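With one protein chain held back, the other chains of the complex are shown just where they sit.
What follows is chain A.
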Amino acid sequence: MLDLLFGPFIEFGFLRRALVGCMALSLAAPPLGVFLMLRRMSLTADVLAHGILPGIAAGFLVAGLSVTAMSVGGLFAGLVVALGAGALSRATGGREDAALAALYLVALALGVTLISTRAGSVELSHLLFGSVLGVDDPALFMMAGVSSLTLLALAFAWRPLVLECFDPSFAAAAGARGGLWHLLFLGLVVLNVLAAFQALGTLMAVGLMMLPAVAARHWARSVGGMAYASVAIALFSSAAGLLLSYHLDLPSGPAIVLVAGGCWVVSLVAGPVDGLLARWLKRPHLAG
């Protein structure tokens, strides 16, 4: 049993690196996912993950599969999409989700087109689906750095972030400069999506951000509790996903996201807060 759980990580360096990288992601990204969920912006993370692709493609065209070049390009593209979508919906008076959907479809198509001009299907699938097992040193440093930065920022900006989500009018009237915190927050989301992209690819980068967050909603009644629960779920998903992928010979990125998805289903059914079972057991009193 112990060998099943620890053997692969002891034996193979690349699995250890993958585990460390995913754990770094798991510490920082899920709390951001909790805030995205509470702001009803769950889709925004997805849009950002696709939106960074043209930037990554540009980096790739200039310097090949270099972490630095692709990250700089992706950061730039992510910020443009994040700010552009907000500005666009304000300027046109349209709904933000419509503007976001349009932006991310264009970005995804543009990214794939750019990459295909230079690269074969191997590189393309590497960029789209990631390769957890191929995480190299620069990528690992980037994940760890982003994770540390995010945790520090969350620790310092917790109060304004919560207030901005809960009661934006009050925040603005109290001089909390909500826009500034929102910007910082979006910047952190872009950074985390970029870090996750190294391991999970652009299509599943938000898997470790949103699924644990959505699942955590069923385990806690406070923002802080949700953040802790989401981190725990993400850590578990990372380790379990990697083990599953090793033992059953599954692709590792999707395995991690699938385990996180399984956690979500379990939480939805068995979670104490608004879980289906809890609701079903607490039938209205006097009923049958």
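Note that in this section a residue touches a chain if its C-beta (ideal position, glycine included) is under 8 Å from a C-beta of that chain, and two chains touch if they have at least 3 such contacts; residues count from 1.
Following the convention adopted for this analysis, contacts and distances are computed from a predicted model.
Within the choices "Aerotolerance regulator N-terminal domain-containing protein", "sn-glycerol-3-phosphate dehydrogenase subunit C", "ABC-2 type transport system permease protein" or "ABC transporter ATP-binding protein", the name that UniProt assigns to the complex's undisplayed chain is "ABC transporter ATP-binding protein". Only one of A:Leu128, A:Ala144 or A:Ala220 touches the absent chain when the whole complex is considered: A:Ala220.
Residue-wise, the contact with the chain that is not shown comes from A:Pro160, picked out of A:Gly51, A:Gly111, A:Gly130 or A:Pro160.
Set against the missing chain, the residues A:Leu2, A:Val122, A:Ala173 or A:Leu281 yield one that touches it, A:Ala173.
Interface with the hidden chain, as seen from chain A, comprises residues 38, 93, 156-157, 159-160, 162-163, 165-167, 169-176, 181, 220-223, 225-226.
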